[in-house]
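Working notes, beginning with the structure itself.
Missing here is one protein chain; the remaining ones are kept as they sit in the complex.
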Amino acid sequence: MTATIGGTSTALVEEVGTPAPAGGPPTSTRRILTTITRDKGALACVLFLAIVVLMAVAAPLITKLSGWGPYQFDSAAINSDLGGVPHGALGGISGKHWFGVEPQNGRDIFARIVYGARVSITISLSATLLTGVLGVVLGMLAGFYRGWVDQVISRLMDFLMAFPALIFMIAILSSLPAGNRPVLLVVVISAFGWPYLARVIRGQTMTLANREFVEAARASGAKDVQVVFREILPNLRGSIIVMTTLAIPGYIGTEAGLSFLGVGVSPPTASWGQMISSSVSWYSVDPMFFAIPGAFLFLTVLSLTVLGDKIRSVVDQGAAA
Amino acid sequence: MLVGLVLSGTLALSACSGNATGAADSSAGPGGKAAQGGTLQVLANAGFSHLDPARGFDGGVNNVYRLIYRTLTTQGAAPGAEGTKIVPDLATDTGQQSDGGKTWTFTLKDGLFFETGAPITSADVKWGVSRAWDPELGIGSPYAKQIIDAPATYQGPYKSGDLSTIQTPDAKTIVFHLKKPYADFGSVVAQNTFVPVPKGQGAGNQLDSKPIASGPYKLAEYKPGASLKLVRNDKWDKKTDSVRAANPDGFQWTFGLDPATIDERMIAGQGTDSDAIAGTVQAASIARIQTPQLKQRTMSGLSGCTTYMGLNTTKKPLNNLKVRQAIEYAVNKQTVRDAVGGSTLADIATSIQPPTVAGREDYDPYPSADHKGDIEKARALLTEAGYGGGFTLTLDSRTQPKMQAMSVAIQQALEPLKITVKINPIDTSTYYEVIGTPSQQKDAAITGWCPDWPSGATFLPPLFDGRLITPKGNSNLAQLNDPGVNAKIDEIAKLTDVNAANKAYGDLDKQIMALAPVVPLLYEKGLMLVGSNIAGAYLHDGFSGGIDLVSVGLADAGK
Partner (left out) sequence: MMRYVIGRLGGVVVILLAVCLFTYLIFFKLSPDPAVMICGKTCTPERIDSIRDVLGLNQPILTQFWEFLQGIFVGREYGTVHCPAPCLGYSFQTNESVWAMITARLPVSVTVAVGAAVLWLLAGVIGGLISAIKQGTWWDRTAMALALGGVSVPNYVLALVLQYVLVVKLQVLPFPSAPAFADNPVLWFEAYIMPWTVLAVGYACLYARLTRSNVIDTLSENYFRTARAKGLSRPLILRRHALRPALTPITTIFGMDFAGLLGGALITETVFGLNGIGKMAADSIAKNDQPVIMAVTLLAAFFVVIGNVVVDLVYIALDPRVRVTQ
């Protein structure tokens, strides 16, 4: 099932299933890096992503420079008699507030974007990591051992993929107490995300397990574990890199979507999705409140998708060679 | 007027969320004379909880019931105090009392019929009232059960048969025997429970899906959560009804609309939207309705409710008076007001009772400049109490954007005092249940209170009488049990002069606030936009739901 929350269908991930695993030496990371640095589009993406990551990592430092924390109210910046609309044009953009302020509480949007980057990056990277580990390990086990191991794991994957993930995520998240929201989000998102990776890895492992070099390794006395990790895993590297790179924007979109629906991070934590959600009723009087987080979300997802796409074409070319 | 009204703690919390009424300032525009005919449109977000009058009891449905149902008496139909006066409806007068006020007799008018054509008799009124004792049906207004005498085991007409304490000597007379003398029973019979139901009918969910109308309109079509259509009840005789103008030929509700969309449509006013009314606008729309044309069809007024934060005095360190007083000083009410939409959607509350309650005095026990909070004073009090290093406070909050915004504002305001406010989000569906259960309550909770009558008697005792604290459904969130306050409540209940009683409640307000059990935050206001073709509209003080439906109509019914 395709969970089209952030607009990035997970079928995107399935699409990558088509390139065959490398028969010869795996695509070198160096090739990937050279191709990217030569391509202007890819460079632009990397630059933007670097900025976002920098925001996420150095958030406290940056907000010290800009002068406002993400939770501080600035009542003077909004007009209480007109419902709390920000003073000044463009949603209150000024020297004091570089991206303007939020209506009704006057919180600095720049600070909240920076901290929102933190939330997006942390959650999506953690989810990608968790999904990656689960998907690769379980996929390889299923593809390598076949038999009942495969049966059990495949049924589990079918079961999880049959669930309407979005509904379930919302229902689970809204019924659980606030607790440790980010951790919860990562767990829930990963629980529904790993089967897609696992399925592809399983398919490719099955094909690889029949290749001669694996037989040869077996014949020379290598144990199963060694075969799996030394022979098969390196050949999956291309697919894994591509799929994880393409999963990140998907998870950013998912977290934003869940926060948009109100079941993501709890207030007053800043999240781009939650900011978009609050901005909906204000878009006629204060469109900047909608445009800024919307633009950041869009550009981040776009950069990651373009980058992932480029990496995929490199891997494909490597495979075809 | 409301002597002896200390009821046992189960006055329901009416929905108190800025969906206004208010006498104060309705503008002239939509107030003109309404024409007969046409269909009035209503755009709404939430649907109706119940159409069965024994079950429904909130500002939203009380207003609608007057279109399809009649009661023995009802409120007037006018803005201000005229509107909350009790006048006869099905009965010929507001009741004849005897036996020292323990027995009340009402006589029905002539020419009253249900929509089916069957005459409305006293037996039907009795049948309707008896339903209040049915445990599944009588979940609405609690007054009938609390005031009228009945056997302890009586469970309503479907389960226990006839109720002997309500007598119907003939088809036009009905006699009520009460538990204790009750001077203002004439007001009680205006409650929804006193709607007549044809004898033998109304079991189960029958009336929730198909009401049997006694009023000027009947149900034509109902899709719960989607739409509701009312058309004229031709069996209703205007000559028997001095309250309802019943101008439109029909009403059409559309539910499930997004509040922002409703605002857009009301501002644009295209097509049938010019014949529409709706609820309070969103904060975001306020800046857009400042043009003279839009201001002309804007109405505003106080809702008559108080939004406040209850402080649980049984939890440390809130059991310390100085700590509570520090919080009173520290809260920045400006930011809380901004969180609900600024000065047009709320006034800052300083006393427990809102300005609409008679006898209320305007005072501020914990003043600060511009109501922004006085952190220095708060810090001094906290240090005196020994909590200079701060502490953690868990604030129960509804998972609804406005409530959460208010909680965040309070969180921010208390932060400089090193008070860490942890927001505990509770689902709207279970919120009141949780905060009303002392064993589940946390340190503080934001809620509202709307009086069933604009009198201190329905405001202060339910919230602050220590003897009314119950293990479930508790309204005294602060769990205040102060002997001085309790004694004063009893004293005032014995007063026979209404004006003296109201003044006394005003003084009691001050006495209670000195103990700082709650932080009054806001008196919410309604700000409503009506369609350009609306006339006869005013805000009714009795329905925290807004425009009085029995009087409103279209200016030009031909469109």
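Read from first to last, the chains carry the letters A and B; within each, the first residue is number 1.
In this text, a contact is a pair of C-beta atoms (placed from the backbone, for glycine too) under 8 Å apart; a residue touches a chain by one contact, two chains touch by 3 or more.
Please read these numbers as outputs of a predicted model, since none were measured by experiment.
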item: Selected from A:32, A:301 or A:315 as touching the chain missing from the view; value: A:301
item: Residue of A:78, A:256, A:288 or A:311 in touch with the missing chain, whole complex considered; value: A:256
item: Hidden partner chain, touching residue among B:96, B:205 or B:240; value: B:205
item: Listed residues A:33, A:61, A:152 or A:176, member touching the removed chain; value: A:176
item: Positions on chain B where the hidden chain makes contact; value: 10, 12-13, 47, 49, 57, 135-136, 139-140, 142, 204-205, 208, 223-226, 256-258, 261, 264-265, 268, 270, 427-430, 432-433, 472-473
item: Where the unshown chain meets chain A, residue by residue; value: 1-9, 11-12, 14-15, 18, 155, 158-159, 161-164, 166-168, 170-172, 174-176, 249, 253, 256-257, 260-261, 273, 276, 280, 283-284, 287, 290, 294, 297-298, 301-302, 305-306, 309
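One rule holds for everything that comes next: only the chains that are shown with their structure count from here on.
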item: Centroid distance [mean C-alpha coordinates] between chain B and chain A, Å; value: 47
item: Contact set on chain B toward chain A in their complex; value: 259-260, 264, 282-288, 290, 332, 334-335, 337-339, 341-345, 372, 399, 401, 404-405, 407-409, 411-412, 423-425, 427
item: Of all residues in chain A, those that touch chain B in their complex; value: 71-73, 75, 78-85, 103-106, 174, 177-178, 262, 266-268, 278, 280-282, 284-286
